[in-house]
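What you see is the complex with one protein chain gone and the rest in place.
As written, the chains take the letters A, B and C, and residue 1 is the first residue of each chain.
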Amino acid sequence: MNKKTKFNLLYSMIRMRMVEERISSEYSNQQMRCPVHLSVGQEAISSGICLNLKDKDQVFSAHRSHFHYLAKGGNLKQMISELFGKETGCAGGKGGSMHLIDIKAGLIAAVPIVGSTIPIGVGLAWANKLNRSNKVVVIFFGEGATEEGVFYESINFAALHNLPILFVCENNYYSVYSNIKNRQPTNRKISNVSKSMGVESYRMNGNKVEEIFTKTQKMIHSIRKNNKPILIELSTYRVLEHCGPNNDDHLNYRNKKELKRWLNNCPIEKYKEHLLKQKVLSNEELKKVYQKIDKEISQSFDFAKKSKFPKKDKLFKYIYAD
Amino acid sequence: MNKKTKFNLLYSMIRMRMVEERISSEYSNQQMRCPVHLSVGQEAISSGICLNLKDKDQVFSAHRSHFHYLAKGGNLKQMISELFGKETGCAGGKGGSMHLIDIKAGLIAAVPIVGSTIPIGVGLAWANKLNRSNKVVVIFFGEGATEEGVFYESINFAALHNLPILFVCENNYYSVYSNIKNRQPTNRKISNVSKSMGVESYRMNGNKVEEIFTKTQKMIHSIRKNNKPILIELSTYRVLEHCGPNNDDHLNYRNKKELKRWLNNCPIEKYKEHLLKQKVLSNEELKKVYQKIDKEISQSFDFAKKSKFPKKDKLFKYIYAD
Amino acid sequence: MQTKIKNKNRNINYAEAINEALLQSMKLDKKVVVMGLGVDDPKRIFGTTNNLFEVFGKDRVFDMPTSENAITGFAIGMSLGKFKPVLCHQRVEFALLTMDQIINQAAKWFYMNNGQMNVPIVIRLIIGRGWGQGPQHSQSLENLFAGIPGLKVVSPSSAYDAKGMLISSIADKDPVIFFEHRWLHSTYSQVPNKFYKIPIGKSKIAKKGKDVTIVSSSYMTIESMKASEILKNYYIDAEVVDLRTLRPLDVNPIIKSVNKTKKLLVVDNGWTQYGISSEVITKVTTHKNFDKNIIVSRVGIADTPIPSTRSLAKLCYPDCVDICMQISKILNKNFSGLSSRFKNYRASDTPNKYFTGPF
Partner (left out) sequence: MQTKIKNKNRNINYAEAINEALLQSMKLDKKVVVMGLGVDDPKRIFGTTNNLFEVFGKDRVFDMPTSENAITGFAIGMSLGKFKPVLCHQRVEFALLTMDQIINQAAKWFYMNNGQMNVPIVIRLIIGRGWGQGPQHSQSLENLFAGIPGLKVVSPSSAYDAKGMLISSIADKDPVIFFEHRWLHSTYSQVPNKFYKIPIGKSKIAKKGKDVTIVSSSYMTIESMKASEILKNYYIDAEVVDLRTLRPLDVNPIIKSVNKTKKLLVVDNGWTQYGISSEVITKVTTHKNFDKNIIVSRVGIADTPIPSTRSLAKLCYPDCVDICMQISKILNKNFSGLSSRFKNYRASDTPNKYFTGPF
């Protein structure tokens, strides 16, 4: 792997983290008045995967969508404006954090009904195959979404029709406050289920960005070439509360040891040290990275704050296209 | 296996077959005015399984419900009356063939929305477990039902909570006119999927009644003892049309060879010859069996025909219990 | 020349009209695809998908697994990839498995992405009735869809309208729920051979009249028309308005009609309470020009699950005689001998005398 790629992976993760840290710190000003599901801790997955995608490839997300949006090249100003409910937002303020979209960048949709983008992504991949467009569709979802029946209906169809899709299950072991052991039998692996249903499937460490990048590079290549779906299940951890800007570990729903282990397993810190040691970048360059991103973020927040709210005439606009 | 059991298995299958043959021949009189899904060819499965059940055990079925009803001891007169739409029917005429029920016998429900009884059966098994009633719930469904998301949601929950259920998938390779290869990836086994989801699972020949009886006897014992679900997938074949009284092979939706192979593989004929050879019963006794069943069926049809239609005052009865 | 005349006057039935709309739309636009359980099977959805597989092949006509919820999602996704999917459920009830995809997703997609991507899909829902199909295969349920902003809901009552409205629905840029009543499939009307559109959102005066306004849709328009024939025997000249579209509801022709007749009977094709009739009547009575001398009234399907047995099921559905009886009430007139004289007009458990089950 070349230095540039390594740098890009780190840069992507740091940028994501800093964007959400800013959202977190500004949220209490009560100007971003919409539910936000922050992904801090899960940076490696979307960074590692999306760097392998072409512009024309298409990504679907769900309620926890910021990183997928950013990794696929979604416009930051429009994202922050959307959180502020402004007309310059990526959905004109109509969607909020749970409905990010940047069609040009290939972030096709995010919706907060758990599991609901999965069949839609499959449908688009089907269209792509029929259109011979050689695009890959990537569908991100949590382990909670694999409890919805529509997940299986979708997997079955993708396998039946050999559709070019990468299914990405970010298993962070929690659905809201509920541990996976209260929702799925212990010792069973989601990737084994999908494999038994006819989809090539793998498990992976979700906090190791290089490994994710390298492995999914091959997979995406294979999907594009062979028109066959692959599913990957990645273990990871959400650091902040399920919904909202804060930390909620005072609620004690997560085992202290488990929490500590995962917090020590930060995908960014380890990788940063590694790259510094490997001299991929210097401490100085790193500082510049932070400064650059910080500036970009500040500009985006300024842009959002200065933008206008949509006016009354927009209320009934776009209910129908015809 | 003792002679009595062998005799009972054969008797059960012959009776089922004769009941449906009578329905088939009388249907054109247009007195049974409701959709009927006949199961001719699939006698071995419900006969083999239900002979192992206790009275208190509970069975759920779907649109193709006649055999499950009969095997669990459902009242024949009430079943035929239900098909005739009479007030003496097992559902007072309100349900028809697709809604058979005999609570006393333990046939709890049948509904024609594919897959919809599966979670309900799981819920009852859950109640049974909490009630420590030591009952086994058997849920019958076709391979088409395993394409519905609710099947997976149900399997997951049964495995998670270790519920005493026997899931029975009657894989007759068709959903209406659609071959399984158009709906599920080839080379994948439903029983492998359920196994990967955490439910002990087996495949079996669905036309060998003794094998079914013996194997499921052990399973039902184990379910009752260990409070754990088991799924079995049985290969079988529907002889008549999907819905209605006739044969529809002139429509050529089924491969001729396949059809011939299955028709030669009749679960009753082979077993009958076998028992005659084994001298479990004589030709004479067999003749008496036919006569006895024939009489029972004629009486049931007479009963149904003589019964009255429900009157107007029943229309708004039982919409609410309170 | 001869063909032209022949075509102009040709009678075809509703199922054939649907089929023609599909064939012609698929020929015209390569992006139109048809999907659903059984679309390519020997019965071809009551004949409505005849020949599609033969003409357009397996890349445009898709049988489906029994996965109703996902199927709508697939259709939405297909439409994002520039296809125009027409999907079909053989009973309205099966769509209850996919209400999330229809109501949360398809209906809101265009709005929630601020007009960047629309969802041009058609979902055909077939309403069952009769032959003992019972509680889970006989529901109408138009009201579950008609109340949802972002959906269009149509429900044509004649072969002519069915063809033109299906063509419009397929050409439409928004998700359209297309209701077909199973008992309409075998009804005939004159249908041009050519490709034509009937606009979504326009009701139709099915019969002109001056004494009473009957508003209905789908199969109930057949009964309403029969009722208007019966009423002639009593020197009552009824105007029949066929809604054709349930959302958006075209209320002006109704207002115009009731301002003339001063009497309104809405015949609901679904359950009586909380149905289409409630909205029609409310639109009329809250209209700014509402004339307070207008009498409004409705009949609909009895508010009960539909039982299987024909002795009870037939009591659920209002027929032309029931409609006349209701009109006798609002006109305060006695139609002597109504039920005995027109007893052959009463609905049974089959759409016509050739029907011998099972669906």
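Basically, a contact is a pair of C-beta atoms (placed from the backbone, for glycine too) under 8 Å apart; a residue touches a chain by one contact, two chains touch by 3 or more.
Fair warning: this is a prediction, and the values are worked out from it, not measured in the lab.
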Visible chains in contact with the missing one: A, B, C
Chain not shown: contacting residue from B:119, B:144 or B:185: B:119
Among C:13, C:50, C:69 or C:350, residue touching the chain not depicted: C:69
Touch criterion as defined above, residue of B:62, B:76 or B:108 at the omitted chain: B:108
Full-complex contact with the absent chain, from C:57, C:149 or C:337: C:149
Interface with the unshown chain - residue positions in chain A: 27-28, 30, 33-36, 85-86, 89, 91, 93-99, 111-115, 144-145, 147-149, 175-178, 182-184, 243-245, 248, 251-253, 309-312, 314-316, 319
Touching residues on chain B - with respect to the absent chain: 91-95, 99, 101, 103, 108-109, 111, 113, 116, 118-128, 130-131, 133, 149-150, 153-154, 156-157, 160, 317-322
Chain C residues touching the omitted chain (full complex): 69, 93, 96-97, 99-100, 103-104, 107-108, 111-112, 134-136, 139, 141, 143-144, 146-150, 247, 249, 270-271, 273-279, 281-282, 285-286, 292-293, 296-298, 303-305, 307
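Keep in mind that, in the parts below, only the chains that are shown with their structure count from here on.
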Overall pattern in which the protein chains touch one another (line/ring/star/complete/other): complete
Longest centre-to-centre distance from chain B, chain (CA-based): A
Chain A-chain B separation of Cα centroids, rounded to whole Å: 46
Sites on chain A at which at least two other chains make contact: 149-150, 153, 156, 160
Multi-partner residues of chain C (each touching 2 or more other chains): 65, 67, 69-70
